[in-house]
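The other protein chains are all here in position, but one chain of the complex has been omitted.
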Amino acid sequence: MIANLPFIAVALLIGIALATILLKKNMIKMVMGLAMLEGAVNLFLVTLGYRENGIAPIFTNAPEGADMVLPTVQALTLTNIVIGVATTALMLVLVMVIYKKYGTVNADKMRRLKE
Amino acid sequence: MTIGLIVKTTGRLLVPFIFIFGFYIVAHGHLTPGGGFQGGAVIATGVALILVCYHYRECMEKFIPVSSFKLVESAGLILFICTALAGLVVASGFLFNWLNATGGLFGNAVAYGINPGDLYTAGIIPVLNFAIGIEVFGALSAVLMFMFAGLKETTSEEDDAELPIENIHKGKKGGRK
Amino acid sequence: MNVLLDNLPALLIAVPLFCAFLLPIIGRFVPKIRDAWIICASFAASLVAVITAFTVYTKGTIVYVFGAAAGSPAAPIDSGGIPFRIIFTIDGFGAFMLLSAAIVSFAVVLYLVSSQKERTGRSEFYALYLLLTAGIFGMVSTGDMFNFFVFLEINSLAGAALVSYHRRGGLAAEGALKYLIVNTVGGLMVLFSIGLLYAQYNSLNMAVIASQISLSTLNIIALVLFIAALAMKAGSVPFHFATPDAYSVAPSGITAVMIVASQAGLYGLFRVLFTLYGDAFNTVTLGWVIIVLGVLSMVIGVTMAIPQKDVKRLLAYHAVSQTGYMLLGVGVALAVLGDPVAMTSYGQTAMEGGLFHIINHAMYKGLLFLAVGAVIYRTGVWSLNKMGGLGHNMKWTMIFFLIGALAIAGIPPFNGFASKLMIYESVFAFNPALSIIAMVVSILTLASFMKVFHSMFMGPQLPEYAEVKEVPKLMIAGMVILTIFVIGFGLFPDLVVNNLVAPAADALINNSAYITAVLGGGL
Partner (left out) sequence: MKEAGSIFQPKVAIVLIVLVTLIFLLPAFGLTFGAPAATMTDQYYIDNSQTETGANNVVTAVVFDFRGFDTLGEATVLFIAVLGVAMIFRRNHK
């Protein structure tokens, strides 16, 4: 159980991120929560690929005879990081526009669509 | 608030080194940790440094306008997809590694197992790395520039309706109260 | 030529992507050919999709390996029979969705070129439009879980950016942000479940996972997350709050395509339920979960739709409601999947009805959004209270809207009737109460649309709309294409069901065929 600490950390991070998304009124903080959720999922993916005493999967001047950690999850994480950057950028720009038009980033005061 | 001469000069001096380091990361993506995304991001930090040192408006007048970053980005992506489509022509497989082990560009044979690494290996991987590097550099710089530009210039209200402006009926804006 | 035909799945993505990457350059240097370029690009993408679908229907499932030389098998011997590259697997269901996406996206492009003529930033807009199309195509044809996630993100991001095109004083950004947040959370949940599956089977290929899946705690968590996240994408009820906000502020043509984009989420849901988890699970419980989701979507969607004043918001709630019909039909089939007798007597019909409703909904709801968009294009108002008497000046738009409204309400000569009838009949055999709920919802839909039709087009000509003209010809052309399919599918439902829908239903029900197509009977 204690050896599975990274998985527990993932669960706690997801909990904190969800709390940020659901409870915070400030939209910038909600975007931060989403970025944190993304970090949690990335941590989960990387954790899946770890092998005991493994080395980075690169052959250039690698030490002899060591196991390499799994490369696929690292590739997936790399992809997800870039997707996360793109998503966060777009969300922040939308928040910028909302702030310019409404004069607030408070989610509760943003009810114009609801009538 | 203006930014001092020391900051500007230091920034200007540092930027070439940042660019060279980013280029190194992109070029050695198939040998050492790194690759197109990481290298492109490093190069984009150089652009960010320029943006911090100079006002964005000054940047656009002094260096390059923001729309050219979009073109840089498009160029990187077109290089990527053309390399992939070339695989379709050469070996009838989309994204096929048609340069690997041909002896041509990046086509040297690899020493198997643990080795010191040879830059001219791995076929289309370095090409794609460069394509992605160009793309990420253009994309991140463009996003930064647009965000800086969007901070000050308020977008006007005239674009609110769904119809061409001259067709708005008797000055009625439509939309809800 | 043969090279192109052998690589159709690659071209399916490469053509729209390449055209979209060139658009900023074209917009910068030769803006005159931009409109022609986008029409040609969309036509080419749709053509490739239609040819691909046709090939699948005539020759069977296409399996395409990315990055391998021509003719390499999907699961090479030297890797121990594991597909280690990204694979596109287009079976009957994928081809069916491709057809629907291709038709709608081409019809909408004609409409958009005309309706957005006066605006700035069109290069970006059209490029995003092509990328949204590519995202839909990719989602419905991929056979790799992570690739599915990447296309899901392309789909959500492009959709959110397109929603914010018409600024409307910040409203559009608000709708886009809501849509993007919901879809990002959904996408990350999908990725987490992909990680869970990967941890157990060390493969991202759907066929490999489907061939090994078992009833374990981790798989149940993954399934729950998949259902929640993809229901979010599809806009079904517990997560429907972002859908109307986004649909009501998006440009009307874009909303029509976003219907198809949300149906790609539905595709993912059905793919996960039937193909990925088809063998391992007690499908009765799962089926009831889907049925309950469907019924809630139908009822809540229609009750929320009736009091709406904003016409696009009203249509968006009806879209939620119609999604319920698809979930209901397919959910009934899922509930009786393990029972061969019930399957042949009504399960198959329920499945076909649910799937047929997908393509029908894409057609008539697209038509309705385009017609409403045409009205807004000429009048500039969204509120039903301010409209009236437009039938005098916009006869064609009125006819198109009427056809769409009758189709969505399930009135006989149109396509909505054909699929709804199949759903009523089969669901009645399963559980009469559900069928009655579906009929009541349909009647409420009819009532709601009669009200909308009356307040928009009927009545005396209002003085402020005296100078309103019919919309330009290209916009009419876009609506005509969809109308042809609405009427055609309604007049010849048997032809469509036998040739297009039945293969899709078979592809979902027999997941062993999917696995064999990729793995070749090994493993």
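Note that the chains take the letters A, B and C in the order they are written out, and that residue 1 is the start of every chain.
The definition used in the following text is that contacts are C-beta pairs under 8 Å (C-beta built on N, C-alpha and C of every residue); 3 or more make two chains touch, one makes a residue touch a chain.
Here the structure is a predicted model, which is why all the values come from computation and not from measurement.
Within the entire complex, contacts from the absent chain reach the displayed chains A, B, C. Although one chain is not drawn, the whole complex shows that of C:Trp37, C:Phe93, C:Tyr111 or C:Phe151 it is C:Phe151 that touches it. Even with one chain removed from view, chain C keeps its contact list with that chain: residues 13, 17, 20-21, 24, 66-67, 78-80, 82, 84-86, 120-121, 124-125, 127-128, 131, 134, 138, 146-147, 150-151, 153-154, 157-158, 160-161, 164-165, 173, 177-178, 181, 192, 196, 199-204, 216-218, 221, 224, 241-242. Against the chain not shown here, chain B presents residues 29-33, 35-36, 70, 73-74, 76-77, 80-81, 84, 94-95, 97, 100-101, 108-110, 112-113, 115, 117, 121-125, 128-129, 132, 135-136, 138-139, 142-143, 146-147, 149-150, 153, 155-156, 158-159.
Taking the whole complex into account, chain A touches the unshown chain at residues 1, 3-8, 10-12, 14-15, 18-19, 21-25, 27, 30, 44, 47-52, 56-60, 68, 70-72, 74-75, 78-79, 82-83, 85-87, 89-90, 93-94, 97, 107-108, 110-111, 114.
Going forward, only the chains that are shown with their structure count from here on.
For the pair chain A and chain B, the distance between C-alpha centroids works out to 22 Å. Each chain gets one centre point, the mean of its Cα atoms, and the points for chain A and chain C are 28 Å apart. In terms of their C-alpha centroids, the spacing between chain B and chain C amounts to 32 Å. Multi-chain contact residues of chain A, defined as those touching 2 or more other chains: 97, 100, 112, 115.
Counting partners per residue, chain B has 155, 176 as the residues that reach two or more other chains. Every residue of chain B that touches chain C in the complex is listed here, in rising order: 67, 70-71, 73-75, 77-78, 81, 84-85, 87-89, 91-97, 155, 157, 159-170, 172-176. Only residues 146, 150, 153, 157, 160-161, 164, 167, 169-171, 173-177, 180-181, 184-185, 188, 191-192, 195, 198-199, 204, 245, 248-249, 309-310 of chain C touch chain A when the two sit together in their complex.
Here chain A touches chain C in the complex through residues 21, 27, 30, 34, 37-38, 41, 44-45, 48, 72-73, 76, 79-80, 83, 86-87, 90-91, 94-95, 97-98, 100-102, 110, 112-113, 115, going by the rule given at the top.
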